[in-house]
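One protein chain omitted, others in place.
Going in written order, the chains are labelled A, B and C, and every chain counts its residues from 1.
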Amino acid sequence: MNSFGRLFRLNIFGESHGELIGITLDGVPPGIPLTLNDFKTDIERRKPTQKGTTARTEDDMPEIVSGVFKDYTTGAPLTILFKNKNVRSDDYSEIAQFFRPGHTDFVAYKKYKGFNDVRGGGHFSGRLTLVLVAAGVVAKKIIKPIAITTKIVEVGGSSDIETAISRALEQNDSVGGVVECVAENMPISLGEPFFDSLESLLAHAVFAIPAIKGIEFGSGFELARMYGSEANDVFIDRQGHTLTNHSGGIHGGISNGNPLVFRVAVKPTSSIGVAQKTFHFKNEQMESVLIQGRHDACIALRVPVVLEAVTACVLADALLMTKAYDSNNAQD
Amino acid sequence: MNSFGRLFRLNIFGESHGELIGITLDGVPPGIPLTLNDFKTDIERRKPTQKGTTARTEDDMPEIVSGVFKDYTTGAPLTILFKNKNVRSDDYSEIAQFFRPGHTDFVAYKKYKGFNDVRGGGHFSGRLTLVLVAAGVVAKKIIKPIAITTKIVEVGGSSDIETAISRALEQNDSVGGVVECVAENMPISLGEPFFDSLESLLAHAVFAIPAIKGIEFGSGFELARMYGSEANDVFIDRQGHTLTNHSGGIHGGISNGNPLVFRVAVKPTSSIGVAQKTFHFKNEQMESVLIQGRHDACIALRVPVVLEAVTACVLADALLMTKAYDSNNAQD
Amino acid sequence: MNSFGRLFRLNIFGESHGELIGITLDGVPPGIPLTLNDFKTDIERRKPTQKGTTARTEDDMPEIVSGVFKDYTTGAPLTILFKNKNVRSDDYSEIAQFFRPGHTDFVAYKKYKGFNDVRGGGHFSGRLTLVLVAAGVVAKKIIKPIAITTKIVEVGGSSDIETAISRALEQNDSVGGVVECVAENMPISLGEPFFDSLESLLAHAVFAIPAIKGIEFGSGFELARMYGSEANDVFIDRQGHTLTNHSGGIHGGISNGNPLVFRVAVKPTSSIGVAQKTFHFKNEQMESVLIQGRHDACIALRVPVVLEAVTACVLADALLMTKAYDSNNAQD
Partner (left out) sequence: MNSFGRLFRLNIFGESHGELIGITLDGVPPGIPLTLNDFKTDIERRKPTQKGTTARTEDDMPEIVSGVFKDYTTGAPLTILFKNKNVRSDDYSEIAQFFRPGHTDFVAYKKYKGFNDVRGGGHFSGRLTLVLVAAGVVAKKIIKPIAITTKIVEVGGSSDIETAISRALEQNDSVGGVVECVAENMPISLGEPFFDSLESLLAHAVFAIPAIKGIEFGSGFELARMYGSEANDVFIDRQGHTLTNHSGGIHGGISNGNPLVFRVAVKPTSSIGVAQKTFHFKNEQMESVLIQGRHDACIALRVPVVLEAVTACVLADALLMTKAYDSNNAQD
């Protein structure tokens, strides 16, 4: 089921090597100015221009096919498409012979009983993060003045990111990383107690990004090592500002007005340029395989703009939820 | 919005010091044997009998008030209630004067405009994890033969758990911890690509447990420090078993049949027995306050059975989803 | 799945002869004054005091067990329980021998594989409409100043309602009826195009009321017999008031500010005091059976207050939805 959100709702579709990929946004308020220009920056940021990412040459031009009229959102479902121009005509028959380590080949084959689109990972492809980025562009307009920033804080366990990537590249290997996300100008009240805690909603969306295997809010796992007297964030004024922000701006699942802070762990790209062992079905034994094709040395480099996007989508949804109950409904 | 799940659906209600707390389970298949006896073990496990937890003397006897007939589930909504016998008649007027550091007082006051039930944390109380445990008892029956176990792997940064807790107790302080959850006998195919990835669903549910601030699957944050050649789990047979399990049993958001493994970070209890600073509204300045009342020195000690419970609920839901599509629907 | 609504959400539970029946309302805005007194009028209106309904002696006293603090809603899930005091200890073994015509015995047995609670219809019982009435009391406060009224417009095809019921009573038979619902002071904009049209939402909720087999909005089935020149409602002012109201206050699925008007068809009570034929399993042939126990001669008499209630719930949900998008979200 490929949808997410209650009031700002994302529905994604498409496969890596199909005709196109797309997203439908349901619940976009009417009257938001939106043109193709708005997408440029974020789409560029996702592109593989950095060292450590590789070139799939795509124009990645969005087409808005519904929900916008005369450069304003209409309130109707907003659909954005991206054509897949660079469709490889590879031979995928090998896939029937062994499953690539770390890849989705195996689970996709099992779950969909062999009917899944095997070309380039099909619907599981990281290419679909492109439509998440597009959704983020719209969401960011809804959540203003909340401002989200992300940065890569660690690659291969080191903060010297360039060096760590170079080392992986030299070995035809890949390497993991940690990305931090911060949202400033946060309103108080986003999120709900228990099941729709802001942490629950953010984590739900964040784990939709391929390759993410961990998330921590505020001081996260470090909190597990602290005393309460260290961990408690002290309120310093009537507005709820705190001296420290170990909680990452969330108390009891609700945003407390301090900056939202969280970090995610990104695993190394599964596709690597070195031989790996795996079970070969036909030969019925372990064999060494070298998987062809380009790969990103560090998929974490592409995560920041995607992470911003899903964060913006979650905050937009939570914000609309808050507005629903905020008005003065109480009457006798 | 206090509900969770698509086909096995939880709805919780109640406040710490209200008349009762409860949960309604929607989507329980008919014909599952269920008696009050089934709840005993898990409810006992949640109780504060260990050093480092404190005694709120509650019988915690579940009452099944709907959905069970002649000791079998009927398929109708299954509601379980727990009376709150030990209702304190404390004076909560102090709460209007300052917000306790690390507590939900502030956000609850803001979000609900002062109408929230302030007694003992109201609906935000950790007491509501009791109904999650009850839900877990039912869910565990649905997911058989999947078997979930949990253990505390770290307290205050140390694996010597007893010592770490003693040290916190001596200081009237609290301390955080890390809890690990493992599910064996996992079927292949649970979870969906992208928004309903198994990681997304589990993280969503896990962050509904108060005090949890981080989650990592498989090798988690350690993966961010690895090379792809180390991180990739090598398939060793036709059934998809892997040599290592860095992915924690999930590839592309889908269970791969290997054990599901994840860890959560639990922050220290916010309530501590030492003086803390906070902003005092009436006096309009920072003041030192000592908050009365018992507290758990290490709330992480209570997390394992709750973590098992929400994990069982997520797996039950995912399993029912899989059954829906599993049957031979394909026809021409 | 026994829940309904997106932002004002109902979850019902309980069986006719279980310990209690109840409802949890999720999404009630905080700060609404609410006491047990508020429920009296509507609960009384549902009671079988009229000729044509029969006495199940129940106090029907609601207990609010969560979500209200100091007589105001808190914003947390609001649960209302009704104890079932008048639990019959009938022998239900007969049910295994034949299925009562018009009753849910058969489908319940099949759907739940014999595990359903057979006592008094179990979860299918009309008694659960009591919790809908309770939900309606809360919803009516949210939707003010919208005012909903209902009336029985026809019983047994006649507008002389008393006579029609007397005739049915004389024959130990039951009879159907038509109930009309009107909501005045409607805001413009409730409902969505297509799947969440106001007609869709209302019909969805209305068909949750047992015994309802038809619904028509505005002139309804009469519209199918009209020309467009007759059917089109002519706008007479800038505010969208119309000369006629054949559309029942809904255009394109959206409320247009004119009164919401719809009618429902209520079938005769299935339980009647005359012998009926049905297939007897043990004897493997058609047999004449006389089903014991009291019955309402005209269940339609109880429908008005229930119909008001579900209508109020749908409007409350739609109103909260509208508020979410109404604020000035549009920014560049």
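One rule holds for everything that comes next: a contact is a pair of C-beta atoms (placed from the backbone, for glycine too) under 8 Å apart; a residue touches a chain by one contact, two chains touch by 3 or more.
Here the structure is a predicted model, which is why all the values come from computation and not from measurement.
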item	value
Residue in contact with the excluded chain [from B:14, B:30 or B:156]	B:30
Residues from chain B at the interface with the omitted partner, ascending	6-7, 27, 29-33, 72-73, 75-76, 141-142, 144, 193, 320-321, 323-327, 329-332
Where the missing chain touches chain C, by residue	1-4, 6, 10, 12, 98-99, 101-104, 106-108, 110-111, 123-124, 128, 154-157, 168, 171, 173-178, 188-189, 192-197, 199-201, 203-208, 210, 212-221, 223-238, 240, 242, 246-248, 251-256, 265-272, 274, 276-279, 281, 286, 300, 321
Residue numbers in chain A that touch the chain omitted from display	1-3, 7, 9, 11-15, 18-22, 24, 26-27, 30-31, 63, 65-67, 69, 72-79, 111-113, 115-119, 122-123
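Operating definition for what follows: only the chains that are shown with their structure count from here on.
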item	value
Distance from chain C to chain B - Cα centre to Cα centre, in angstrom	36
Approximate Å spacing (C-alpha centroids) for the pair chain A, chain C	43
Geometric centre distance via CA averages, chain B-chain A, whole Å	25
Set of chain C residues in contact with two or more other chains	7, 27, 30-31, 72-73, 75-76
